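Quick one: structure below, then a few questions.
One protein chain omitted, others in place.
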Amino acid sequence: MDLSEKIDMIGRLHIGLDQIENCMEFSALIPQVRTNFVYASKESTDPEDVLAVDGRITIVDKHPQAAGKIKFGASGYMAHLILEIRKEDPEIRCAIDFANSPEIVDFLKDYCKEKGWILSIVDRRLEPEEIIDQEGASTPWEVAEAIQAAGGKIPKVFCETATVGKEPVSVLVGKDPLEVAEQICELARRYYGSKQT
Amino acid sequence: MDLSEKIDMIGRLHIGLDQIENCMEFSALIPQVRTNFVYASKESTDPEDVLAVDGRITIVDKHPQAAGKIKFGASGYMAHLILEIRKEDPEIRCAIDFANSPEIVDFLKDYCKEKGWILSIVDRRLEPEEIIDQEGASTPWEVAEAIQAAGGKIPKVFCETATVGKEPVSVLVGKDPLEVAEQICELARRYYGSKQT
Amino acid sequence: MDLSEKIDMIGRLHIGLDQIENCMEFSALIPQVRTNFVYASKESTDPEDVLAVDGRITIVDKHPQAAGKIKFGASGYMAHLILEIRKEDPEIRCAIDFANSPEIVDFLKDYCKEKGWILSIVDRRLEPEEIIDQEGASTPWEVAEAIQAAGGKIPKVFCETATVGKEPVSVLVGKDPLEVAEQICELARRYYGSKQT
Partner (left out) sequence: MDLSEKIDMIGRLHIGLDQIENCMEFSALIPQVRTNFVYASKESTDPEDVLAVDGRITIVDKHPQAAGKIKFGASGYMAHLILEIRKEDPEIRCAIDFANSPEIVDFLKDYCKEKGWILSIVDRRLEPEEIIDQEGASTPWEVAEAIQAAGGKIPKVFCETATVGKEPVSVLVGKDPLEVAEQICELARRYYGSKQT
């Protein structure tokens, strides 16, 4: 990517990350494996073209907090996922992962319906054994499954089912970190509110 | 606990944590759920009596790095685990968790044999369904299983088998953070070395 | 400023700051009062329009390190300085301050000559007593003095003389953080090299 794209990407991810760090309610949605927030360049082909949070976003003092800085190449799994999605729709270049439990999936079903968003649930138990644990092989299958489950469209939110040895996560995608941060923070505040009542 | 015990505990965990942050090879043993390093007070009865790393230890710039500060009450699962173990042997008050894969388990079998350490493998698929996901109920079962598998003794290293929706981890225990840090760093350097050849 | 300017400013300051944090030699030029690195928006009129490093850049583990994040409004003195300079030349919107000693001033004289840069030395002992210590009043005087000393032009580097109760600093200005970071890091490496021989 050229310098002006790099500046634009860093500026957007920085602002989006600030918003997430200031959203205390998102702490309730950070999974055990923690959260990454990734943004792929326009012509991205490998994880080095994907901007992400080094050390992921964790919970410190009850608030979401980036462990390190934003850097190109700082993500593996989430970078592969967004690269795969971008191949299908070049407009979708940003993603964030978050927790996934039966309670959260129920919430997401209602929330996505209300928002008019496509929610796709990927059954990872169907994943062919020969590709499991192969970062580069597993994500194309997962994205293809998610799109198929959504009738050929790219879903706004993905949930995977639990599988042996892996904590299941949810993923929300969008065009850039400003959009994704705003949407995930609104979702987090709503989820948090729903648990208080 | 009284002030002098608190000072002593913080001093020891601080020094042990420094040692781990300086052990680059430990990065290869940090699981997706990240590592916690916990130290229970002499009369500990609940997680508030357990000193731990707020936000856990993650990988930043390829090195282990504490996300937040050391604090009493900053751990859930690992705090319950050490409390349970301390009940069986009041001398064992410190624990660290780390990655677990078939490759790591094979390495641990040889390494523990060489060290004369008891290694105990807990089959979490045997866990009674009614206690799964209940932090306070799951750890007593796990510790009891580990001790039984070790013929009634407290093992030095525990490994759990993978279960649905959970990344399996390994745990090393000891009397204090200085002992545990030294042992886990030596183990990490040996494991790292074994992968280079 | 509008969103696209904000994104652009944050992206540029983030990249420039990364460059400075990776320039170990700059540590030798961080003054006791630490360094700030500021970037004013196009239509900036007050410190809230100036992006800066919260908590300044300090030395940790012998390397330059930002204490906090980059934020609008995070600087006082340096923000006033760049606002004053921008009034004279709207192209100059970025500045960094660094150490100032007789040895550094001697180095700067040679270095600026070689680079063809204007160096201006402001004698703060001439500062009218009624404006001393008044952030908003002191900087217009200082900038006016610097420009006058440079024969009406805006100097590339300013040095102030020591005054009672104030550590003197040097300042390098430029159009944006990418330019300023590159220039200050080259200067720092040269200064560091000159001290080793």
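Letters are used for the chains, namely A, B and C, taken in the order the chains are written, and counting of residues starts over at 1 for each.
Convention: contacts are C-beta pairs under 8 Å (C-beta built on N, C-alpha and C of every residue); 3 or more make two chains touch, one makes a residue touch a chain.
Remember, it's a predicted structure, so these values are computed and weren't measured experimentally.
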Whole complex considered, the hidden chain contacts B, C
May I ask which residue of C:His14, C:Arg56 or C:Arg93 touches the chain that does not appear here? C:Arg56
Omitted-chain contact residue, chosen from B:Asp8, B:Glu88 or B:Glu179: B:Asp8
To test your reading of the contact rule: which positions on chain C touch the chain that is missing from view? 32-34, 54-56, 58-61, 65, 67-68, 162-168
Chain B residues touching the omitted chain (full complex): 3, 6-12, 14-15, 18, 69-70, 178
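Following the convention adopted for this analysis, only the chains that are shown with their structure count from here on.
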Averaging only over C-alpha atoms, locate the centres of chain B and chain C and give their separation in whole Å. 48
What's the distance between the Cα centroids of chain A and chain B, rounded to whole Å? 29
Residues in chain A with touches to at least two other chains are numbered none
